[in-house]
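Here the complex is missing one protein chain, while the rest keep their positions.
A, B, C, D and E are the chain letters, set down in written order, and residue numbers restart from 1 in every chain.
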């Protein structure tokens, strides 16, 4: 078991958005989060990664998570290779060639990250996951701005990761071509009743 | 004829990216730009909107264009309604209700734009097009982060715009559900030969 | 145009009270000066007009920092440039909003801070007047600098660097007027020159700033 | 950790020369002072150590502005917080990088600028030494302020407001040491107190800053 | 029932509602008695003339300026350690009161200084450290205003309060080191020879009591307001969710 959520509730801006979310991801498993805009996917993923506390319930495995959000965390003034090398060092791994390869970044390697097109930036952001060395990938709308070829690269990278015993939790609105992934619709967990939130005392 | 490009070449960061692009959009017509990441769609759209000069060729109708790029131009500290009202005032139109309606923003109207989810922000950015009153919409990957319902709202808004005699030029990687739109693949116009660019004098 | 002014004022007031912050910075710099140069009243009095002018200038400069940068980052500037507003007008309105939210409060507060630095009696009026005439120039010159550095990461400091030399004439005449006033000398000449600089900057710089903005947006 | 230091140094050097900008700001402020307070040598000499300290402090403050903000905006801070680096270490390293790129050049340049303000002969060494001891404290205190305001729009000025009062003790002891040095008096006590502040701030503030960052990222 | 029990917002409001009328009545009574006594029925000082009458405002305001910060410090600690919302909100509520007291102390001091020292302002250590305290109040309030999320704001401001207290203390010593003062020593100590004479002393005590009561009453009232505002935000947020 790589990641487990037991009866998790999360809030954003003081408002509970999701309630009673439970899921288990074993090695080699992927799960896709679905749900309309504003339903709380981003919030859940941030909580899973330990960036924000959960209101209730438990997350185990947060320390195994590599997170990738709506923003890519790129430095406009570093080259593509430098950006990737930094994250490799920060996560204590080495070797960025495989990651550059996987997302066809080699031709861009000397370009400054700030001078990439939207989709190229995204590819670089995704390549970062490969150098973290973390077994659980948590991805928030990873394929935004990607063309079909890049989506295929992404699907291949995820498959490779799963094949190597990793796990992935992916929020998305579009089809990723990952037929083996289970689907969790967060709309079913929409928080209705007042929860023991941070402002519970005031209700 | 609302927008016409004749043999347009554009460059980004001093490097020519597209060459010999021609297109004509009449009232009620929509065109979808396709092409892999980094092929120059954003660059072309910025040139069409008059934000950057073309290297060669001619654009007519730039003054009729309302542009929406990768960034939404929202102020985090203004409410949804205030953001929209500002753009209406800047473009000299009035009445934001129709736009709020079209993108189901009414329930969010008092929220600060900074506190919206990614898809909600995008919806607000798209609603801005409706208050510009401009006949030609130039949209760069408009449906990024949108869920299926919102994509349908978007398609309906575009149809409405076309039906009212407008035109639209849309760069996208995914299917928008606009079957009537013509498609232009910019990959076919990739700039190969060195063009008479700004650094021509040095070649 | 009016909508833009309103929006900028509203943003300044809302964004964590951006409104009073220039003022607070001015206050703090003034307070720090005696800690730095020592508490002797005579010494403080002799440098008071100059330091107050310098403090006002720095407060102006810092708050100017992101006059266009925020709009650039979130894409609003692209959209404003394609809106049916003349870019010259946009620049002028943004400079005006900046003056309302920063320059004007500074002018009003300067006499009160003069007390802290033992500014001599007659100096108060002239300090006030010279700041009132000079700060609009600071805002438009600053808007020009902000336009030059829009889109550069860490543009803030670079902007300071570009703008400070441009501020020199304003500072010289403004501080000279305040100093002469404090010492009871004639102030007409520097005040008139200061007025000339303000008028000239207001009339011409918006055009330069708009041209620069167009290039930065490409 | 080392990678982070390298990255920050490299970014500082690259980003439109962020490296030299603090220095340039320092230079310009120093140059503006005579314009503001008038050119009399005696008056300038008497305020020189204080003004140089104040200038260094402001240069430090301004360049500190976006120490975390840039990383927050582009999402790096989220990623750093999930990386296997202790956040306290991240804060300390970032403050260190800031000191290398801003504090150290300021220290080196201050004596040269002393000449411009006719700093008396013995003052040079003590100015240098007091800045060398004091600027690390400025960097860590500033990092704390930057952590408090990360994620706030227009955080820059608010940060100044929060940080400047915290700078008071450092400034007083630092400027006092430099002033006494320039006047040929004993400097041991203020220098030792300054050292104490620096050491204390270095030892404790990174923990406060990391706690604050964790809250801001939520 | 332990003291922590009152940290429940509802119970806090109920309790303070009960004591507020008496408290504000006592505050007004003390203030009126003390100030009228001091202003109309005390003699002039042989050196300072009628300006001694300023002491009835100046000293209580100065004391409350410091005590308000101490109260905020304690409340911040309680928030950090026990996470009682009321204490965070009480700290927030006290800040403007403390800041106003600081301004009163500064203003009356400045007005007093004009005839006594011949200047509105001197960089005396006591005066200077008050100015710094005022800056801390400003920063603290500005930070509260700038952050939207209430809990995050409480966390950040309480850490600022802690760190700020340390630096305020440091500043106090630094300022002492930097400049010798003109200001009166503490003459409220009971043993000193040059104690303020009883004629000034008694009304001053009444005024101090009045300021303390006023402070407590205002903090109670403002904390109630903050609680209500917070409750309203919470309810509205829920409604938005539904």
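Methods note: a residue touches a chain if its C-beta (ideal position, glycine included) is under 8 Å from a C-beta of that chain, and two chains touch if they have at least 3 such contacts.
What we mean here is this: contacts and distances are computed from a predicted model.
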Checklist outcome for this item: Not-shown chain resolves in UniProt (candidates "Phosphate transport system permease protein PstA", "Heme exporter protein D", "Multicomponent Na+:H+ antiporter subunit F" or "Transcriptional regulator") to "Heme exporter protein D"
Checklist entry - Among the options E:7, E:57, E:138 or E:174, which residue touches the chain absent from this view? => result E:57
Checklist entry - Which one touches the absent chain: E:7, E:97 or E:209? => result E:97
Checklist outcome for this item: Of the candidates E:12, E:112 or E:134, the residue in contact with the absent chain is E:112
Next on the checklist: Touch as defined at the start, partner being the missing chain; which of E:11, E:82 or E:228 qualifies?
Outcome noted: E:228
Next on the checklist: To test your reading of the contact rule: which positions on chain E touch the chain that is missing from view?
Outcome noted: 35, 39-40, 44, 49-51, 53-54, 57-58, 61, 96-97, 100, 103-104, 107-108, 111-112, 114-115, 214, 218, 221-222, 224-225, 228-229, 231-232, 235-236, 239
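One rule holds for everything that comes next: only the chains that are shown with their structure count from here on.
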Next on the checklist: Which two chains have the greatest number of C-beta pairs in contact?
Outcome noted: C-D
Checklist entry - When the C-alpha atoms of chain C and chain E are each averaged to a single point, how far apart are the two points in Å? => result 35
Checklist entry - Where the centres are mean C-alpha positions, what is the separation of chain D from chain E, in Å? => result 32
Next on the checklist: Give the residues of chain B touching no fewer than two other chains, as numbers and ranges.
Outcome noted: 70, 76-77, 115
Checklist outcome for this item: Multi-partner residues in chain D (2 or more other chains touched) are 15, 73, 152-153, 155, 158, 161, 164-165, 168, 172, 218
Checklist entry - What does chain D use to touch chain A in their complex? => result 2-4, 6-7, 10-11, 14-15, 73-76, 78-85, 217-218
Item to check | Interface residues, chain E side, partner chain D - complex | outcome: 132, 135-136, 138-139, 142-143, 146-147, 149, 152, 155-156, 159-160, 162-164, 167-168, 170-171, 173-175, 177-178
Checklist entry - Inside the complex, what are the residues of chain D that reach chain C? => result 15-18, 21-22, 24-25, 28-29, 32-33, 35-38, 43, 46-47, 49-51, 53-54, 57-58, 62-63, 65-66, 70, 73, 152-158, 160-161, 164-165, 167-168, 171-172, 175, 179
